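Showing chain A:
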Amino acid sequence: MALSSFLNLLRRVRLVESVNDVIKIVERYAVEKGSIKPDRMLFVVKPESVRKLFEELVDKVGYERFYLSTVVGSDMKEENRFRLDYYVVILPEERTIVIRTYIPRDQPVIDSIVDVVPAALSAENETYDLLGIVFKGNPALRRGFFVSSDVVDKGVYPLRKDAAGV
Partner candidate 1 sequence: MRRPRLLELTLKNLFRKPATIEYPRKKTPVESDYRGLQYADLTKCTGCSICALECPANAIAMTPIPQGYEAPKTNPRRLYPLINYGKCVFCYRCVTVCPFNAYITTPKYDLANAEKTINSSPLSLSTLRKG
Partner candidate 2 sequence: MAVTKIVEVPISAEVPIGPQHPALHEPLLLRVYADGEEVVRVEINTGYNHRGIEKLCEKNTFYKDIFIVGRVCGICNAVHANCYVRAVEQILGIEPNNRAKYLRVLSMELERIHSHMLINAVMAENIGFENLFMQIMLDREMVMKAKEILTGSRVMADFMMVGGVRRDIDDVKRARLKDILLKLRPKVEYYKKVFEEDETIFKRLAGVGVVKRRDALAHGLLGPVARASGIRIDSRASDKYDAYGDIPFKVITRDEGDTWARMMVRWDETLESIEMSIYILDKLPSDGNPVPDERKLPRRFPPGEAFTRVEAPRGELTYYVMSDGKSLNPYRVKIRTPSFNNIINSTFMYLKHTIADVPVILTSLDPCISCMERATVIDLEKGVKYTVPFKVLAGGKP
């Protein structure tokens, strides 16, 4: 009995460490910090380091301690760049943190993380189809995954702020 409760305690301690572990890793890549309501920690990183960051996460803490919830791409037209937010949920507490990066609007290319984190598949495909951000190295990327073919034929990305006719 005593032993099992001791083991339990040990497990708890390790779990707490896991959240800090993840945050510590992410923090090292961060160039800027902030938060999104309600209470989601935000880390701005360089676009080149997104892939490295996830590689390190998988390497150091493993798949069982986090999952990628979604990728939100937004067109910041006035700043002439795209913004990509990777929402990562840290287990087992389910703390959501945000990894944000910016890529230039005229050259919207970023390394794909689909081979590192398979959960990125749906999100990357959608972001490519709707916003035109190219995830280099994702083999499943194609137009028309979500939008209808007439939009594809016109060659517009519907979620861009200057998209015409959608």
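Selection rule, in plain terms: all candidates are chains of the complex that A comes from, given by their letters.
Some notes on this structure:
The rule is short, and it goes like this: a residue touches a chain if its C-beta (ideal position, glycine included) is under 8 Å from a C-beta of that chain, and two chains touch if they have at least 3 such contacts; residues count from 1.
Source: prediction; values computed, not measured.
Every candidate listed (1 or 2) is part of this complex; the one in touch with chain A, counting any copy, is 2. Residues 36-38, 40, 63-64, 66-70, 72, 74, 85, 87, 89, 91-96, 98, 117-123, 125-126, 130, 144-148, 158-159, 163, 166 of chain A are the ones touching candidate 2 in the complex.
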